[in-house]
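Other chains of the complex are left out, but the ones given are in their true place.
So that you can tell them apart, the chains are marked A, B and C in the order they are listed, and the count of residues begins at 1 in each.
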Amino acid sequence: MPRPGESPRASLIGHDGLVKAYLIALDGSEVDASQEAAVRLFNEGKLLWLDLFDPDDETLARLSGFLGIHPLATKDAQQFGQRPKIEDYDGFTQIVAYGVQSITEPLVEVHCFYSQHYLVTVRKSDCAAFADVRELLTRHVIKHPSRLMLLHRLLGELTDGFFPVLSDFDERIDTTQDAILAKPTDQQLADLFQMKRWLIMVRKVVTPQRDMIASLVSGVTELPGMTREIERYFRDLYDHLIRISDLVDSYRDLLSGALDSYLSVVSNRLNQVTKQLTIIATIFLPLSFLTGFFGQNFGWMVHRLTSLPVFLVLGIGTELAAVTGLLLLFRRRGWF
Amino acid sequence: MPRPGESPRASLIGHDGLVKAYLIALDGSEVDASQEAAVRLFNEGKLLWLDLFDPDDETLARLSGFLGIHPLATKDAQQFGQRPKIEDYDGFTQIVAYGVQSITEPLVEVHCFYSQHYLVTVRKSDCAAFADVRELLTRHVIKHPSRLMLLHRLLGELTDGFFPVLSDFDERIDTTQDAILAKPTDQQLADLFQMKRWLIMVRKVVTPQRDMIASLVSGVTELPGMTREIERYFRDLYDHLIRISDLVDSYRDLLSGALDSYLSVVSNRLNQVTKQLTIIATIFLPLSFLTGFFGQNFGWMVHRLTSLPVFLVLGIGTELAAVTGLLLLFRRRGWF
Amino acid sequence: MPRPGESPRASLIGHDGLVKAYLIALDGSEVDASQEAAVRLFNEGKLLWLDLFDPDDETLARLSGFLGIHPLATKDAQQFGQRPKIEDYDGFTQIVAYGVQSITEPLVEVHCFYSQHYLVTVRKSDCAAFADVRELLTRHVIKHPSRLMLLHRLLGELTDGFFPVLSDFDERIDTTQDAILAKPTDQQLADLFQMKRWLIMVRKVVTPQRDMIASLVSGVTELPGMTREIERYFRDLYDHLIRISDLVDSYRDLLSGALDSYLSVVSNRLNQVTKQLTIIATIFLPLSFLTGFFGQNFGWMVHRLTSLPVFLVLGIGTELAAVTGLLLLFRRRGWF
């Protein structure tokens, strides 16, 4: 790495006091993230991790200049919306990775600049993984970590954060499917569509994130400081990403299954409702015809409908006969 | 393999008497699975197979330390929920494989640690394959087996266990499909969704399990003790896994076909029901209109509806004419 | 190939006279398939082809021992249900291939053991391909064939047997599709499901069969006796298998198209039926209301409905006006 100039410029971080940053020294202790502290640590070779939260473009540009980060990589960190990728530059490696907070929040994009002399991370939203790793460091659970193991830990926490969220998602598919079978509503369709959208978004970052780690593990991309032992840990991380990627594919299948069953349930319900309508109409339309028939004002007929037996046979009997016949017909069709 | 220290610690297995384990010596005989026995066998180089059933984390950790198993591999065996994989470590190989008991039970995850000095398996649920292999050993059907052939046998039994379960699954698809054609219900949809879920789960383990054995057969991963003859047996195992994987793909197709036909059957039924409704309405609505017409209280009309011929022509005749016309219409449309 | 022992054991084939077998000498003549004949031919180096029909396990095991066939290969031939594959052993090659008889019969699995000294085939059901090849040999259409060319011929006949059956299948798809367009029934759905199942089964064997021949043609697997000229014939066979595989994929597409159109046709019919119902109801419900209205027993109204003009205007006129209005409405909607 071309070591940047010796004279650190003023106001490196948070020139107007607005940039939130965490600064960790090589021994794991957290240092107040002022510009001087970062410069001093870097110059002494003791800079472990500088974590920038939503820095303004100017700060980022100055910092990049100071640390020798390529303008293209800096531009990515300013624009965000990148795919997970690992890009080898002279003197440092750019890594873009994603984490997740919950089903309802957008994914957390993290830009890492890793070199033998520092690990810088840039992000625009909060993610539990960061606080967790920071805590592990300050509680000295991880003792004297190398910058590469720290990078692994961070990527690992980001990745493992997907498991509980996907587990929630899994449950939500099941809940929705059960709800559909119980009573299909338009709201469920909107939910399914939204879930599909979320899953597509997750898939769009998980697949390249997996491939990025694969390129590390297979040795296509090399990181300084990588040993066989550390590679094993990255291999483990790779394994987790494959599992996540498999999960996402499964949910995709289940979601489309849920949509299909929605249609089927609705059709089946429609069938039952229509069958009831048909039964009602099949019973009462003939009966109404009969009553209508004897309600006609044909003099000849009216004069012959006066006695009780006639009423019992024609008024009651025909109706009963019709109903009986129809019920027999329905039973033969297996409708009851 | 770095041979672990000479002084075996106390209470290696089942320190509180709760860990179930099976211990098999190199000559195939089953030894009471106490800690001393395992240590003694291992030190004498006579440890063939140690099968741990749901060990607590501490026991597993101590055992791993004793046998020189890497913490990452131990952590996997403590957490479970891994993908089938084969991972080469110094001195031992970690293999994660899956078996199946029945359609209704979850899959059986098995972690194997194989080295030239031992075969250790860890699992959390029971699976017929284990008892079968143990019986073969103690009945001396397999005489003086090498640890690798034992591993093959175990993986083979786990794998072949899928065939009868998948055969049940096949039959269940057919039964469901027949039931759908006979009478579609919501319950069938729930069944199909559950079957899909099960199949996705099986697929998620069968594909990597197949690829894992493929990497063994193709020589990408090497196991100590592998000979050309033993490789042939693994190739046979690979073949079985391809068949299982093909079966799973077929069932996936058939399941989606069953779901599609559900919708079609329901629609067809709806069609028939609606057609009947239409026929009934088409016959009786006009007839009711006619009876209603002659039931009106128009004096002029009522005075002219008094004679028998009028009744026969207008009261009976028009109705018969209407029915006849409609029946002719229906016949022309091929509805009878 | 390690030549097996000199002392042929008794009752090699059909030890109890039940095993059906065909024995062909190197000059193409058919020899009575007794055990002595087979042994004599083999020892004289004149054994061309031994075709076993559903042998019992014992016969097969003894034969394998005699010919030096590996137990794994023998086990496959005893169990059947294998995938098409080619497996290279010391001294012989195991080939599993499939043929077809008709759409309604199960596929014909054939196990071939090919070496420079013999071609042995094992099968459990009959297939025209075998009789055809035998006839070609005995009629000396194929003169002094090499064992490899015989193997090619056999695989070729098995493969080409798929063409007429798939052609029948093609026609059956068309017939079903036409029948669906004419009048959709539940039976067609059952047919489509069964056809799908058959196609999946065929696909499961055709793809690996194609790949198996591909491995022969590309030189991944080598057969003794292969020359550039014979390879050309296998390349031709490979070509046929690709065509079959393409056909199967096409039919898969067409079948799913047929299922989709089933649903569409049914829905369209339902639409028409419902439209008719709607027309009927839209015409007669208003008319019935009108007749009902004038059938009410309001004294004031009844007293004013006595004259002919009133009857013509209110009794006939309103009804005609209603019908006319509705017909105009329907025409404007394009329902006639």
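By definition in this document, a residue touches a chain if its C-beta (ideal position, glycine included) is under 8 Å from a C-beta of that chain, and two chains touch if they have at least 3 such contacts.
Values in this document were obtained by computation on a predicted structure and should not be read as measured data.
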item: Oligomeric copy total, full assembly; chains in place: 3; value: 5
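In the analysis below, only the chains that are shown with their structure count from here on.
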With subunit B removed from consideration, the chain sets that still hold together: A | C
item: Subunit B and subunit C: spacing of chain centres that average the CA atoms, whole Å; value: 26
item: For subunit A, residues contacting two or more additional chains; value: 295
item: Subunit C residues touching subunit B - in the complex, by the definition given at the top; value: 70, 72, 82-83, 85, 87, 89, 183-186, 189-190, 192-193, 196-197, 200-201, 204, 208, 259, 262-263, 266-267, 269-270, 273-274, 276-277, 280-281, 284-285, 287-288, 291-292, 294-297, 301-302, 305-308, 310-311, 314-315, 319
item: List of subunit A residues in touch with subunit B within their complex; value: 177, 181, 232-233, 235-236, 239, 242-243, 246, 250, 253-254, 257-258, 260-261, 263-265, 267-268, 270-271, 274-275, 277-278, 281-282, 285-286, 288-289, 292-293, 295-301, 334
